[in-house]
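Take a look at the structure below.
Omission of a single protein chain aside, the complex is shown with its protein chains in their original locations.
By letter and in written order, the chains are A and B; residue numbering begins at 1 in each of them.
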Amino acid sequence: MELFAILIGGILINNYIFARFLGLCPFFGVSNKLETVYGMGAAVVFVTTLASAITWPVQHYLLAPQKLEYLQTIVFILVIAALVQLVEMVIQKVSPSLHAALGIYLPLLTTNCAVLGVALLNVTEGYGFVESVVNGFAGGAGWFLATWLFAGVRERIDGPHIPAAMQGLPIAFIAAGLLALAFMGFQGLFRGLLF
Amino acid sequence: MVTVLFLVCAVAGLAAAAANGVTEPIIAQQQAQALQQGLAEVLPEAASFDPVAAGELAGQGEAVLSAWRALDDGNQPVGVVVEAAPSGYGGPIRMLVGVTTDGTLRTMKILSAANETPGLGAKVAEPAFQGQFTGLKAGITLVKGQAPTGNQIQAVTGATISSRAVLDGVNQALAAAAQLQEAR
Partner (left out) sequence: MAQTTIAGVFRDGLRQAPPFRLVLGLCPSLAVTTAMENGFWMGLAVIFVLSLSEVLISLMRRIIPDRVRIPVYIVVVAAFVTVVDMVMHAFLPDMHAILGIYIPLIVVNCIIMGRVEAFAAKNGPLAALADGVGIGLGYTASIMVIGGIREILGTGNLVLFGHALFGSGLPFEPAVIMLMPPGGFFVLGFLLAGLALWEMRQRRKTAAPAACCTVPGEEAAK
């Protein structure tokens, strides 16, 4: 039950884009075309889940027992950078076509705040291993969902009926704000069920 | 090539370790000070606080985190302080609840309600709301839209969930305090 709460929490209630503001640069970057969203989204989900799975044992078996928690930022980001590099090499070997499709997005994942963000949040929330992995997956999936919805909206926005000053990024931000407003409706979702 | 990377990492690690060595004691002292301040605020009659072992809190409500037995100058018990963190609207609401030996709530203090909605749920951190709890006993109930009587508190208008969460935390803290005082 708690895993379900973490899943729904990460995807809807505390959506990584609309509630936590994590992973915004690529959010605006890839959402002008729906096709690019699928590639980036899949990559994000994959890396956030894996990053959570790897950083958890690093934190709990390496850093914490040695009282080295202050090295968390340095170690985590290095782990993520290495992970992304590894994933890129593996995909290139295993499926060159997939690599051609995803290739340019993977290196960008190292600086995607959502990836490091989810790893750090797993620690501050005190999650166990399974919970961390679920949370990682939820964060990435929520990112994917948000970007996908947003791309759908953006495809229909731009046009002559938008004032010149608003075209491009400004109206995109306003649209994102409206989507964030909609997602606020999920707040208190579980409270409502339990109360 | 790898040596350069390794060297950079080593220096970075050492720098972080050095900074940690300098700042860690300051941080620890600050946290201890903030805690003592909070404890003294919720139970001013106490001269010292004795932390309660985690085992003694087994079986208490989920929101109860830790507790201290409060003693006066003569080492006589004057009450118990319980730290609780019930789940509010957007996250945990941390609080300290000071309870006197007869089970009456002396003072309660919200340490952080940062995840509650500003202007609504966040109002539980205001003195007006917290002050309601003073003098009440275990089993407090909530009323909305009307003045509270007896063992009741009034919820913040438009923030029933946050108010109820705080109430939960307080009630659990009172129950824990009662059990701890019985045990001694």
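By definition in this document, a residue touches a chain if its C-beta (ideal position, glycine included) is under 8 Å from a C-beta of that chain, and two chains touch if they have at least 3 such contacts.
The structure displayed is predicted, hence computed values, not measured ones.
Asks: So one chain is hidden, and I want to know which residue out of A:Leu7, A:Leu24, A:Ala101 or A:Leu189 touches that hidden chain in the complete assembly.
Replies: Only one of A:Leu7, A:Leu24, A:Ala101 or A:Leu189 touches the chain omitted from view, namely A:Leu24.
Asks: Where the complex has a chain not shown, which of A:Leu71, A:Ala101, A:Val153 or A:Leu189 is the residue touching it?
Replies: Residue touching the absent chain, from the options given: A:Leu71.
Asks: From the list A:Ile11, A:Met40, A:Ile91 or A:Leu121, which touches the chain that is not on show?
Replies: Touches the omitted chain: A:Leu121.
Asks: Can you list, in ascending order, the subunit A residues touching the missing chain?
Replies: 18-25, 28, 70-74, 77-78, 81, 110-113, 115-117, 120-121, 124, 163-174, 176-178, 180-181, 184
Asks: For subunit B, which residues reach the chain that was dropped from this view?
Replies: The missing chain touches subunit B at positions 1-2, 4-5, 8-9, 11-13, 15-16, 19-20, 22-24, 26-27, 30, 34, 112, 114, 117-120.
The working rule: only the chains that are shown with their structure count from here on.
Asks: Quick check: how many Å separate the C-alpha centres of subunit A and subunit B?
Replies: So the centre of subunit A lies 32 Å away from the centre of subunit B.
Asks: Touching residues of subunit A toward subunit B in the complex: what are they?
Replies: Listed in rising order, the residues are 70-71, 74, 78, 187-188, 191, 195.
Asks: For a test of understanding, state which residues of subunit B touch subunit A in their complex under the given definition.
Replies: Touch list, subunit B to subunit A: 9, 12-13, 16-17, 19-20, 24, 89-90, 161, 164.
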